[in-house]
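Here the complex is missing one protein chain, while the rest keep their positions.
Then we have chain A:
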Amino acid sequence: MSLKLTTQAYCKMLLHAAKYPHCAVNGLLVAEKHKKKDSPRDSVLCVDCVPLFHGALALAPMLEVALTLKSRLIRPGNIFPVFNCPILIDAWCKENKYVIAGYYQANERIKEARPNQVAEKVAARISENFSEAAMIMWKCREPSTDCFEDWIEAQKITAALLESKSYESLVDFDNHLDDLRNDWTNPEINKSVLHLC
């Protein structure tokens, strides 16, 4: 079972990290809903990503606002008490027939690539709803080229976007909470990626 990233998903992840080089960043990866429900997939293609937060990643409330999770009883010490309520990203997923398939995180320190408590909990929650969920932790090495739908294209387009400082206009969920008019689906960047393809 392999994971593949489209150029769009990869670019937006990278731009998110590039916009906040001094912070930890995280976000979600989405895949298209599998048409054949009974047969398992041989590979998961993450078609897009939703950049979530930068800075303090270890706080629960806004992360819950961003995700949709099944209802559970509140337990003392449970870092993520949850409530059954479709919010925002879930609604967007439903409209586009996406499913949340993975989570990415880039830590504050480039040398520290271990997933922390937050990463593990989010990944666990996601895998409750999507059994083939993936977690991507950013390291400072070159990624393996197998996980790209088209590595050469991805490299070329990312370089162009970084050169033109497109990351300045990337919107994550934090930016959206600062000003609701900021669109976390990043349609302009999607257009730029398409344009460069």
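Quick notes
To be clear about the criterion, a contact is a pair of C-beta atoms (placed from the backbone, for glycine too) under 8 Å apart; a residue touches a chain by one contact, two chains touch by 3 or more; residues count from 1.
Keep in mind that, in the parts below, contacts and distances are computed from a predicted model.
Per its UniProt record, the hidden chain corresponds to "ER membrane protein complex subunit 2" from the list "Gamma-secretase subunit APH-1", "Leukemia inhibitory factor receptor", "ER membrane protein complex subunit 2" or "Carboxypeptidase A1".
Of the candidate positions A:88, A:137 or A:196, contact with the unshown chain belongs to A:88.
Touch with the chain omitted from the figure is made, among A:2, A:43, A:117 or A:164, by A:117.
Looking at chain A, the residues touching the absent chain are 21-22, 56, 58-62, 64-65, 71, 73-79, 81, 83, 85-88, 90-92, 95, 108-109, 111-112, 117, 165, 177-181, 183, 185, 187.
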